[in-house]
Every structure is written in C-alpha cells, then in structure tokens.
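I'd like to ask some things about the structure below.
Moving on to chain A:
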Amino acid sequence: MAEALLSVRALAKRFGGVLATDGVSLDLVAGELHALIGPNGAGKTTLLAQLAGSLTPDAGSIVFEGHDIAALAQHRRVAAGIARSYQITSLFARLSVRDNLALAVQARSGSSFVFWKPRSEEKALFEHADALAVTIGLAGRAGTRAEALSHGEQRALEVGLALATRPRLLLLDEPMAGLGPEETARMIVLIERVRDSTTVLLVEHDMDAVFRLAARISVLVNGRVLASGSPEAIRANAGVRRAYLGEDLAT
Partner candidate 1 sequence: MHEPNVKVWLGPALAAALAIALPLALRALGQVFYVSFASQVLIYALAATSLNLVLGYGGMVSFGHAAFVGAGAYVASLLLHAGVESAWIAWPAAMVVAAAIALATGAISLRTRGVYFIMITLAFAQMLFYLANSIKAWGGDEGLTLARRPAFGFGVDLADDVSFYYVVLALLAAALFALHRLAGSRFGHAVVAVRENETRAEAIGLPVFRTRLACFVIGGAVGGLAGALLACHGKYVNPNVLHWTQSGTLMIMVILGGVGRLWGGVLGAAALLGLERFLADFRIGWLAALVPNYAQHTSLAVGVVLLAAVLFAPRGLAGWRRARDG
Partner candidate 2 sequence: MLFLLAAGLTLVFGIMDMINLAHGSLYMLGAFFASALVEATGSFVAGVLLAIPATALAGMLLERTLLRTLYARDHLSQVLATFALILILNELVRIVWGSDRPLAMPAALSGPVELLPGLYYSSYRLLIIGVGLAVALLLHWLVARTRLGMWVRAGASNREMALAMGVDIGMLFTFVFGLGAALCAVAGALLSPLLAVQVGMGENILIVAFVVIVIGGIGSIRGAFVGALLVGAIDTLGRTLLPIAFGAFLPPQFASAAGPAIASISIYLLMAVVLFFRPQGLFQARG
C-alpha cells in the first residue's frame, strides 16, 4: 500500500457542549482525490479547518509527510504544502483576478518583507499568476475585480488561490456550492486537471461530482467516520445508505 501523505489519528474538537470532531482517523494516499461526504452539521468544515490550521484540535495527531503538524500555525502549513479553499467565497474582492493570484504566489515564493523593490518588476511571479489564471479558466478576466466576477468565476478563483501556493495537499471545501449545471461541469473539469498534480481532499454535497472524481470516499456523520473506501464500496454500504445517501442512489 502506498505511503500515506496525510495521517489523521483520533482527532477531537469540542465546542462547548458539542463534540464536532469525535475521534476521527483518516489516511490520504499521495496522488489520490479523497472525498469527504456527510450530512450538514457532520463536522466536515471543522475537520478541514483543523487540517488547514485555522482551528487547533483538542486531541489527536495530524501527520503530514512524516511530520506532526498539529501545532503548526496556518501560514506555516501553507509553506509546508497544505492549502485550502473556502465554502463561502473569501477573496480579495477589490483586487483584480491577477492581483489575487499574484498575492498567493507571492506568499509562497520568498519573503513578503521586501520593502523597496517594486513587485511589478518580478516577471516570474506574474508568469506563474498568469499560468494559474489559464488553469482555472479565467485568463480572459485577469484584469477584472474579483467582486465583479460571476459566482462560478469566483468559485474558480477560490480554487485558484489555493492552487497558487503549489500545495502537495489541497483541501477543497464545497467548491461547487451555489453553482449551476454548466458552472459545475467547468468546476469538475478544473478539479480533474488539478487532480493530476496534487493530492486533493474534497468536501462536497454534489454526489454526481463526488462519485465521478473520487478515488476513495469517507463518510462523516456526527463527527465520526462512519465508513471509508472506494466509491463502489460506499455506495453498497448499508449503514451509509441508511444514514446519508438515501434509497435512490442504491440503483
């Protein structure tokens, strides 16, 4: 079996009386797209936040490429190769697409404590940003302010910002949220492109997309992993069907 890129063991997080993450253990294999599904309130976003570093777990371990990163601050995890996109679009609204991407590239490549030299002179930085714009399909809109983009374009930029940091692990939080059928199709194509070069943990509600994209699926219910395995195994799992999928997907 391939070496696990990410190993989560007995992760726990409590908010007051609610145990949002209840002893979660998970393995991600390098190069795969692993989907995380579950009903609303199952704790998917909380789990993602703990992996990304914006939330500190109460217990458990997170081992990434052999190192325990549970204590690492978010921006250091980005440097270590973990990036995340958001369920609710969170961009630099008043900056252009190009500037948005340039910022993310800047953060990943070298120090931001350069005070004198104009950033506009850094050809490599903008080449990388422009290439990213092409990847996410926004090359023609590079000069547009993020807040002026359509919802689908914004979701694409969301993914683009995470990609810009050249992550080895990409955490995608419901990238299809709020997208219509055409935009969803485009997003699926984008994720397929990304899947070739990066390990992806995908949190999604769109079952069609999940079954099409994922190599393995884990089901999270009430903060616990109910089942984990190939799409076929998950589809066939009675417990999962009962808890989440519903009868119509059994066909």
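Candidate entries met the following condition: all candidates are chains of the complex that A comes from, given by their letters.
Definition applied: contacts are C-beta pairs under 8 Å (C-beta built on N, C-alpha and C of every residue); 3 or more make two chains touch, one makes a residue touch a chain; residues count from 1.
Everything numeric here is computed off the predicted structure, so don't read it as measured data.
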Every option in 1 or 2 belongs to the complex, but the one touching chain A is number 1
The answer for chain A against candidate 1 in the complex is residues 52, 54, 74-75, 78-79, 83-84, 86, 90-95, 99, 102-104, 106-108, 110-120, 161-162, 164-165
